[in-house]
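Heads up, one of the protein chains got dropped from this complex, but the rest are sitting where they should.
Chain lettering (A and B) follows the sequence in which the chains are written, and residue indices restart at 1 in each chain.
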Amino acid sequence: MTTPAWPRLDGIAYGGDYNPEQWPREVWDEDVRLMREAGVTMVSIGIFSWGLLEVREGEFDFAWLDDIIALLHANGIAVDLGTPTASPPAWFFAQYPDARAVTKDGVPLGFGARGMVSHSAPEYRTAIDRIAGALAERYGDHPAVVLWHIHNEYGVPVGEDFSPHSVRAWRRWLQDKYGSIAGLNAAWGTAFWGQHYEEWDHVGAPAIAPSTINPAQKLDWARFTDEMLRECFRIEKAAIRAHASQPITTNFMANQHHGVDLWAWADEVDIVSDDHYLWAADVEGEIGLAIAADLSRSVGDGKPWILMEHSTSAVNWQPRNVAKRPGEMARNSLSHFGRGADGILFFQWRAGRSGAEKFHSAMLPHAGTESRVFREVVDLGGKLGRLAEVQGSRVEADVAVLWDFESFWAQDLEWRPSEDVSHDERIRAFYERLWRDDITVDFALPGHDLSRYRLVVVPSQYLLTARDAANLTAYVAQGGTLVVSFFSAVVDENDAVHPGGYGAVLAEALGVRVEEHLPLREGHVTGIRVDDQVFAADVWQEDLVVTTADVRATYTAGPAEGRPAVTRNVHGEGVGWYISTRPDADGLRAIMREVYADAGVDVPATPAGVETIVRRGTDADYLIAINHDTREVSLTASGTDLLTQADVRDTLVLAGGDVAVVRLAHTAPRGDR
Amino acid sequence: MTTPAWPRLDGIAYGGDYNPEQWPREVWDEDVRLMREAGVTMVSIGIFSWGLLEVREGEFDFAWLDDIIALLHANGIAVDLGTPTASPPAWFFAQYPDARAVTKDGVPLGFGARGMVSHSAPEYRTAIDRIAGALAERYGDHPAVVLWHIHNEYGVPVGEDFSPHSVRAWRRWLQDKYGSIAGLNAAWGTAFWGQHYEEWDHVGAPAIAPSTINPAQKLDWARFTDEMLRECFRIEKAAIRAHASQPITTNFMANQHHGVDLWAWADEVDIVSDDHYLWAADVEGEIGLAIAADLSRSVGDGKPWILMEHSTSAVNWQPRNVAKRPGEMARNSLSHFGRGADGILFFQWRAGRSGAEKFHSAMLPHAGTESRVFREVVDLGGKLGRLAEVQGSRVEADVAVLWDFESFWAQDLEWRPSEDVSHDERIRAFYERLWRDDITVDFALPGHDLSRYRLVVVPSQYLLTARDAANLTAYVAQGGTLVVSFFSAVVDENDAVHPGGYGAVLAEALGVRVEEHLPLREGHVTGIRVDDQVFAADVWQEDLVVTTADVRATYTAGPAEGRPAVTRNVHGEGVGWYISTRPDADGLRAIMREVYADAGVDVPATPAGVETIVRRGTDADYLIAINHDTREVSLTASGTDLLTQADVRDTLVLAGGDVAVVRLAHTAPRGDR
Partner (left out) sequence: MTTPAWPRLDGIAYGGDYNPEQWPREVWDEDVRLMREAGVTMVSIGIFSWGLLEVREGEFDFAWLDDIIALLHANGIAVDLGTPTASPPAWFFAQYPDARAVTKDGVPLGFGARGMVSHSAPEYRTAIDRIAGALAERYGDHPAVVLWHIHNEYGVPVGEDFSPHSVRAWRRWLQDKYGSIAGLNAAWGTAFWGQHYEEWDHVGAPAIAPSTINPAQKLDWARFTDEMLRECFRIEKAAIRAHASQPITTNFMANQHHGVDLWAWADEVDIVSDDHYLWAADVEGEIGLAIAADLSRSVGDGKPWILMEHSTSAVNWQPRNVAKRPGEMARNSLSHFGRGADGILFFQWRAGRSGAEKFHSAMLPHAGTESRVFREVVDLGGKLGRLAEVQGSRVEADVAVLWDFESFWAQDLEWRPSEDVSHDERIRAFYERLWRDDITVDFALPGHDLSRYRLVVVPSQYLLTARDAANLTAYVAQGGTLVVSFFSAVVDENDAVHPGGYGAVLAEALGVRVEEHLPLREGHVTGIRVDDQVFAADVWQEDLVVTTADVRATYTAGPAEGRPAVTRNVHGEGVGWYISTRPDADGLRAIMREVYADAGVDVPATPAGVETIVRRGTDADYLIAINHDTREVSLTASGTDLLTQADVRDTLVLAGGDVAVVRLAHTAPRGDR
């Protein structure tokens, strides 16, 4: 059997999670009729149905699933078939109480929510092999099933597990990694605080302790946790592959959960899919959305991906669940599409009456078809139906921003110099600058081949191995422009400070040495002078020793007053910038203008609040334009608006809140380095 | 034996909790002498004395209790005799460690505070039957004992219990309720998140879990917890009734604890009694007090009740325990009295030197008799002594505010649209409006016969069954005025969204449909326009579809800008108002003025800061007037001030901070619908 690279579907997939098991049979017919009205082409089913499919251990009941798949198929709706392994049934935990995940306080988690299982438990692994295999055997050649959807959001709601099963697996994993206990002692630096080990069996999980646990141990624990989940994925994948050839995915959570290393996971799946939800408190949620979409595309090496879940309006699990405003759902969907998503799905088709998520919006809300939301869902189905030709086209970027889950894991450990320093915040700040400048961005690992990028941004890369630092240094030497934010390159893969001091591994590329961190007190705002302008800066300063760099900004106040704040270093053919503080948005704009100039990155003249992305196809390029503002704007473009079929001659006029997808008359200009 | 409806006491009961066991014998004589000086007529004793009465299992020592009861009786002080079952002794837990309550994390609670028992434990139930029976056998015919006081503040400090005893009882309770496991699956909606059950033994308590527990399960858990406590009450009541005929009570906590359903509890007791403590951070604590008093009266169907505990001055368990100012204790006491309390008792008679509550004020404070507090206690005893004729009279109200513990329980569950929405807050806001307008209020359940009320207020009734909604609709149809606040009528008895969408069950009465909730971001203040005035409004908006209603206010900003905010619907003979946001106090006043007009409710011309209530007796009506302000005010009234014996001719002059109880010359006017 060979696995196709994309589900057997025409055009852009459209649909959502569908839970017929929550509804009486008579509702199913209405569902399918309304799906057709809305232009739905694919639904995800079975994701939380284990207990209804395997009612007792080894005793299966597929009748209802047969029925619904047949009904969908008869109506031309394809099926993304879930394995229900994210939520084992009540009988499983009754039979195998030791297979429950345990908190760091030693409390086994209870039933009644979802996802309480120990992924290291042999009984769980046996059970997922059985149910995934049984599903694949039955539906592996069903014409309706075009995609397999393993599990749900690995690592959420719980990834860490301190059960005895997990501790045993952890010791095995450490033995495999280190070979000798001496190796572990060296890597973890156990001479500190008397943590030396003589026996593997003395090594425990980083559970509750009287003080801060060894950070190298916790970093390895994060790696181990991620890998236990991935081992489970592989078991299911193999069980499915034994019977089925459709592509296999699992839904990621991109920038909304850092527990799993999506670069590694993307290697395991046939197709990347992602769940994304706006953070309601953020009035510019579209920027976080763009990060999620670009990251989903980037981990999959630029291949088309599927937006497996987002929401038509409000979610239910945030402190205040703000509803989307008219047109917002379409703008969100088109932004994902523009950034490479060839499937736009929602959680969920029909709003459930019961359970923890009853207040989550749906394609068919509690208010029914006579509602703004359903009308917009139908409209969006129509829009996506006109975009079939764009399927398979690619996004290209001149700029990369580093995103490394290992560095997240390390930086999120305790006892850092300042709790005001946040990896996430720095990424958002730099990404936001680029987004406002309408510059398309890829995410990358520091060890990647970066030569295709004009500019590489390192918003915060606390953990940077010497090897990756050498890669970044070579990138600069060979003509790249690198911009590095403070508190980067501090530790190696064992969370040990690099010999030579903070940032020593990037000293050559940046032409500076960080003598001392100077975290600022809470609320202490200082300033930096860039040429003749002064900008506010807070959270952090550093005591920099400039070696080969030029000073581009100095501190106007604070502990490093009068000393270098921002430096620029010519190294080989390229340039390395270092920003040792947190400038405000205007300050960052001023610095990045210079950085762009070094990198040869042009800032397009896109109106404020408007987002454009180009997808490049075999035969044409497509401009996706989204107006987040309420005013009408004009953009320069020529071609055909696929949504309206209108001719666009030189000027694309976009009403407030509107979107357009233009098949360009000419190929869009390409960045060239 | 027949149970009298009221203790054998003359006039208004006055006294407090009395703990002679904390003091040497010589203090008792002083106590009794000072009680007489203060006009004390009844004290509550024995509430925390289990270990001193049953020193080892089945081994009783009643000698000291005999003594103190005899001493009190000799001095004409009646006894409210407590059963000590709120705090089992150390030997009980040593002998039955499994009878300890267990936290949701699985930790058994320890000794050293109080109330750590599992109310489901068979050993506890045996023990309370034995001690209650032994007390009743000994004191059932003692002439001093006029009232039985079972347990103390059921549900506080802990009601929930996740012990194995409790889980076993829970499964039995669920079997009784649902009959079949299929019934449970349907009611709880277990198809969501894969929570389906095949066996009763797989159903657990809603203990610690990785995510939000099934809300219907948690709602049933709240009902179960309440009923376990009530079962224990019934065991003690039966044990007492076997030997004694005095009335039986247990002290409620009215609006200060929502864990038990006081409507159900009031059916179990012979006399309602309540504990009330001011919330010190609230500078208008008298409003919360009035809510407590009206609720205590309402759950007991208007019958006289006993204020079992309040404080002479500060309490000890709040963040900042503010002392009462001169006269405040009397105003508090008279407000309870005005709202139907025929007993005014305190925690506690004499301030205890030791233990967790040593900083709680008392009738006899640490400072002794030479103190403001003791002088005011003596004065209050004198005042109450002059009010004997009022005993047994009743309060009547034209307005009812809904108060439903089930709706509290459901709304307090997790993952609601906005954490800024509070049932409590809405009740207080509407009640406060009515209090400032000096309109007397009953509380009621939505299923009650409401026909005697001109106006029914629904401050927030998140859970409203279809049957109760029909009752409210009929109330309107038959001429009532109903005012409903947002986020009402959302779910049914299983926390499932009503078919037809939010509020569908009240659509006929209100003439609107709620298409979508529009929670506002934190701190987002919008506005509503009522006629030509604009008022601030925050927290919430809704997307309303008006069917038969008139729009009485529109949104001036926010997601629903320009759309309906407040509506008025004529339905049958009555009117249904809907307020879809949280207006500020001025906005609510403007709306309620119109509502009063519809309902024919008059707003008396009472000066600001003054509270009046009328109690109606067989032979006369009584005006209780309380001046919370510091300025002298005048009220229209004629009759005799019972406190001063002064004639009141047309005008009652009330000094700043003063109180009056006037036997009215004429019957007060009655609301008539």
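As a convention for this text, contacts are C-beta pairs under 8 Å (C-beta built on N, C-alpha and C of every residue); 3 or more make two chains touch, one makes a residue touch a chain.
Quick caveat, the model's predicted, so the values are computed rather than measured.
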Sole contact to the chain not displayed, among B:Asn75, B:Thr103 or B:Thr606: B:Thr103
Among A:Arg172, A:His196, A:Arg467 or A:Arg631, residue touching the chain not depicted: A:His196
Residue, one of B:Gly58, B:Gly368 or B:Gly656, that touches the chain absent here: B:Gly368
Residue, one of B:Leu71, B:Val167, B:Val322 or B:Val534, that touches the chain absent here: B:Val322
Missing-partner contacts on subunit B, residue numbers: 19, 21-22, 48-52, 55-56, 84, 86-91, 93-94, 101, 103, 105, 107-116, 157-158, 280-281, 283, 313-314, 316-317, 319-323, 325, 351-359, 365-368, 370-373
Missing-partner contacts on subunit A, residue numbers: 105-106, 188-199, 201-217, 414-420, 491, 494-497, 499-502, 513-522, 543, 545, 559
